[in-house]
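A quick write-up on the structure given underneath.
Complex shown without one protein chain; remaining protein chains in place.
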Amino acid sequence: MRILVINPNTTLTMTTTIGECARAVAGPGVTVEAVSPVEGPVSIESHFDDAMSVPGVLAEIAAGERTGVDAYVIACFGDPGLLAAREVAAGPVVGIAEAAMRTAAYLGRGFSVVTTLDRTVGHTWDLAESYGLGRHCRGVHATGIPVLELETDPAAYASVVTASRAALETDGSDVIVLGCAGMADLCAQLQAELGVPVLDGVAAATVQAEALVRLGLRTSAHREFAPPPVKPLRA
Amino acid sequence: MRILVINPNTTLTMTTTIGECARAVAGPGVTVEAVSPVEGPVSIESHFDDAMSVPGVLAEIAAGERTGVDAYVIACFGDPGLLAAREVAAGPVVGIAEAAMRTAAYLGRGFSVVTTLDRTVGHTWDLAESYGLGRHCRGVHATGIPVLELETDPAAYASVVTASRAALETDGSDVIVLGCAGMADLCAQLQAELGVPVLDGVAAATVQAEALVRLGLRTSAHREFAPPPVKPLRA
Amino acid sequence: MRILVINPNTTLTMTTTIGECARAVAGPGVTVEAVSPVEGPVSIESHFDDAMSVPGVLAEIAAGERTGVDAYVIACFGDPGLLAAREVAAGPVVGIAEAAMRTAAYLGRGFSVVTTLDRTVGHTWDLAESYGLGRHCRGVHATGIPVLELETDPAAYASVVTASRAALETDGSDVIVLGCAGMADLCAQLQAELGVPVLDGVAAATVQAEALVRLGLRTSAHREFAPPPVKPLRA
Amino acid sequence: MRILVINPNTTLTMTTTIGECARAVAGPGVTVEAVSPVEGPVSIESHFDDAMSVPGVLAEIAAGERTGVDAYVIACFGDPGLLAAREVAAGPVVGIAEAAMRTAAYLGRGFSVVTTLDRTVGHTWDLAESYGLGRHCRGVHATGIPVLELETDPAAYASVVTASRAALETDGSDVIVLGCAGMADLCAQLQAELGVPVLDGVAAATVQAEALVRLGLRTSAHREFAPPPVKPLRA
Amino acid sequence: MRILVINPNTTLTMTTTIGECARAVAGPGVTVEAVSPVEGPVSIESHFDDAMSVPGVLAEIAAGERTGVDAYVIACFGDPGLLAAREVAAGPVVGIAEAAMRTAAYLGRGFSVVTTLDRTVGHTWDLAESYGLGRHCRGVHATGIPVLELETDPAAYASVVTASRAALETDGSDVIVLGCAGMADLCAQLQAELGVPVLDGVAAATVQAEALVRLGLRTSAHREFAPPPVKPLRA
Partner (left out) sequence: MRILVINPNTTLTMTTTIGECARAVAGPGVTVEAVSPVEGPVSIESHFDDAMSVPGVLAEIAAGERTGVDAYVIACFGDPGLLAAREVAAGPVVGIAEAAMRTAAYLGRGFSVVTTLDRTVGHTWDLAESYGLGRHCRGVHATGIPVLELETDPAAYASVVTASRAALETDGSDVIVLGCAGMADLCAQLQAELGVPVLDGVAAATVQAEALVRLGLRTSAHREFAPPPVKPLRA
């Protein structure tokens, strides 16, 4: 089984870390490949970045289709291009926000999302609502750390711990969801320190994608997610 | 006052019609320009098409900013790129689905959307929900007519009439919303024939954009819709 | 085009101010008349006041119909008698709470309402919910200033500024909606001071009413809002 | 204990019937008085009628307060003036739509409302939503019988039976709510014939009002429903 | 009329108090019997306790059926076994959380629940949502007092007062609902002290059960709540 994990931004060190986190949880016999688009924003911190990353994500999926990939993970917490990707791919496509939130719902009463910049909070709420998890999501909390500084700022981990503790208290939640693929490598340590389940979407989406393939399930091609009509990109 | 109406697809005959419909309702002193992206799908009938049209829409907005456009209309019923456009533009940006639905809410108990292909129905419901109009939207009905055949299929108008009549009855609605910019020129005749308000989003969005400018209102730059951080599109 | 702006209370200085605010935004060729009922509460600060103002509002609409008014604005933030008015009027009727809230939804992620007395907060939430904007409305904040003291209390403006700043912070909102027609003349100054969009319902409803007329739209007479059966007011 | 049942319309034969239905279920020691406003519509079948009945309803409550009434029932399925009445009355006020719907919720999975004219359907849905029973309410079905013909049309009962049977099937409901005070005297026979619980709001509201008094409960005077500020009805 | 009030836990002093509170509000001619299961948890403070109490509750209902009980009250704020009880009983069954919340909705804008342990808060929200009162319920507040210490801890009453006052302020509510049958005897004093309506579910459910019987209403036996198929409890 081949799972393609797509980092929608073009920062390759992040792609490498994401690939490692995915591989760490994939089952035996599962090959995980991690890629980035050739072109696109170096990090995704706005609706603009999100939108500009999508053609690159879809190009990676089209490439994956040509080599028989079994399932895809879109590894940015905004789940950019998820519905379009489902039209293009034959196999299942899982977004990391979607997987983190849905998985969190098995584990407690409600989760808090701890994320990067304040300006992404609204989009996270939109996702929670559209996935049906508006009541499970108890709060979305920005640390103020830009995506690319998660790897370099020595205070990043401590900020995430502080925000998580405050969120559990303020929101009355019992689970933490990490709101950025760039936080994937903080997950285990954070869970040990907080004593509550901590969800990294990269890991959650990878095992979910694997599970769907093992169950013989793929996106329904009945109506909405049938392959899109092929048409020229210029009149 | 200059309003830029962006047809997100690249079919120029449609752009022309859209521009005419917008100009027909704009107030005195308002200049309406209608444009299409240089590159992008010739029609938008899938999540894939929607996603692929967005970079072109955002490029038109960036170009509009350089020439001092006061407000923008995104003239495709999927409202592609609306939130990203609000980050990029200084003035207000109005989507035609958003304007048609919000305007319909002033006029009756509930509206039915009559649209093109069955595969777009889910996206229309997503928009209605995210605009807060999930209860006002009583039904979304596909005629099965592809976007580009609206102009050429002599039976198109009759199909829209039939679907609208059935929708009013089945849904218990009292207003019709046209679910495609390509139906803009059918609006007046349809309203006369059905005897209920019929909303064309192109017209609704144009007068809404003009109204916002006249009120001195623009998208809030506080938090989420502040100008996006500038960053390279390749690492 | 003639738009009748009805101040549902009987305080004529307020009617005058409301008329000026409406005229300031009306387009060329639009005549705005501002009236008050002959009889009714001098201000509207309770469900009782709201209910007692409605017959007077409906009488003004009936009078407007006899002189061919094109559209109506109900200029009290409780939108008293809105649905009944839509049955009586041939043209569109717009409430200022409805217009302020729907217009705010084009401009940001979520709005906070800043209003007069604490006892009106519940009614504002009811309106937000019934207009489909329960999620867009992030908070309703009372300043404690009675309606008629807005004009006379020299500290009123400062109170509104303070409440607005606190609301933006507490609610995580990015737009302010003024919750009383008596605040209409504070709008421009407040927007300049806060740096976020500030919505006055009188202005928003006036341009909305004008827009509906220009679009050739009126309330649907199909079912619920058909003219009401004429009947004696005493058995 | 004295309960005042207010028929908001001015048709006295209906007031008499309503009073009898209320008395039939009141407990020992409870005096039920049934009154109508001096002035107001002879039947309530539109938003306009509803609005015009409210001042009369509130006058009856004010009169009741002067004679020490313990609780009030507003006996029209639109619950006209309910929130204003709660401000004015010291004791509890119960609307018949509210009581019928809340009581129905104890008895099954979901109820269908069978009512008079099609144009009232929207208002019934608004009430169900505002009472929190939007999911419990599975359908609202108009028989097309005007309120005042319920007493005179010999086919009325059969129409209600037919509409109820169809509603149980179509809606998947298991309880019927009668959507008009004028149907109160059909309740027992209908329940026997249909074999499911049938709710008449007049009876339900009367026992509910009695129950609230017996429990020592009255409307909260904390904030919203405190007595309204007294003010002139003319400036 | 005979009403059986079932205390789902096995602490008989609590059963006695509950019976007294129920009898204090029952009307003339109504006999109230209070019972506990033979076996089951001594108090209900977890999902586990709730689940383990249900077979005992259902056994008491089956016993009640054999002696012709007219209606049942389930006197634990988690409403354990309510839907199953409705299948088994011929007459109506009322839960105390359900009755307290639905009754509170007649009395104000929104209620706050004051309860025992923090771990029960989630279940209370689930009940509020399933009864349609998610918007009416403004907050659920734990005092930290275990159920069985309500009777013995001399500081319990003061804690409930403090939590109630804080809840009214924080939640913007105007009614208090007591979240445990063990608080029934605190109700009158608390209401006098707080000056807002205070709901004890035992009293509310008893008068509600009596009201349903007086109205001739019982659980619908159409579909879901028909008597359950009889079957062996071991294959």
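When the chains are written out, they are named A, B, C, D and E in that same order, and each has its own residue count from 1.
Here is the rule we go by: a residue touches a chain if its C-beta (ideal position, glycine included) is under 8 Å from a C-beta of that chain, and two chains touch if they have at least 3 such contacts.
What you are looking at is a predicted structure, and each value in this text was computed from that prediction instead of being measured.
K.L.:
Who touches the missing chain here, A:5, A:199 or A:235?
P.N.:
A:199
K.L.:
Per the definition of touch given earlier, which of E:171, E:193 or E:224 contacts the omitted chain?
P.N.:
Per the contact definition at the top, the residue touching the missing chain is E:224.
K.L.:
Among A:47, A:109, A:123 or A:138, choose the residue that contacts the chain missing from this document, as touch is defined above.
P.N.:
Candidates A:47, A:109, A:123 or A:138; residue touching the omitted chain: A:109.
K.L.:
Determine which one of E:1, E:83 or E:188 touches the chain that has been left out.
P.N.:
Of the candidates E:1, E:83 or E:188, E:83 is in touch with the missing chain.
K.L.:
Go through subunit A and note every residue touching the omitted chain.
P.N.:
25, 27-29, 92, 94, 98, 102-103, 105-109, 131-136, 168, 172, 174-175, 188, 191, 195-197, 199, 203-204, 207-208, 210-212, 214-225
K.L.:
For the chain that got dropped from the picture, name the residues of subunit E it touches.
P.N.:
Subunit E touches the missing chain through residues 9-12, 36, 38-43, 45-52, 54-55, 58, 81, 83-84, 86-88, 118-123, 126, 129-130, 146, 223-226, 228-229, 231-235.
By our rule, only the chains that are shown with their structure count from here on.
K.L.:
What is the distance, in whole Å, between the centres of subunit B and subunit C, each centre taken as the mean of its C-alpha atoms?
P.N.:
27
K.L.:
Round to the nearest whole Å and give the separation of the Cα centres of subunit A and subunit D.
P.N.:
52
K.L.:
Residues of subunit A that contact two or more other chains, please.
P.N.:
In subunit A, 121-122, 129 touch at least two other chains.
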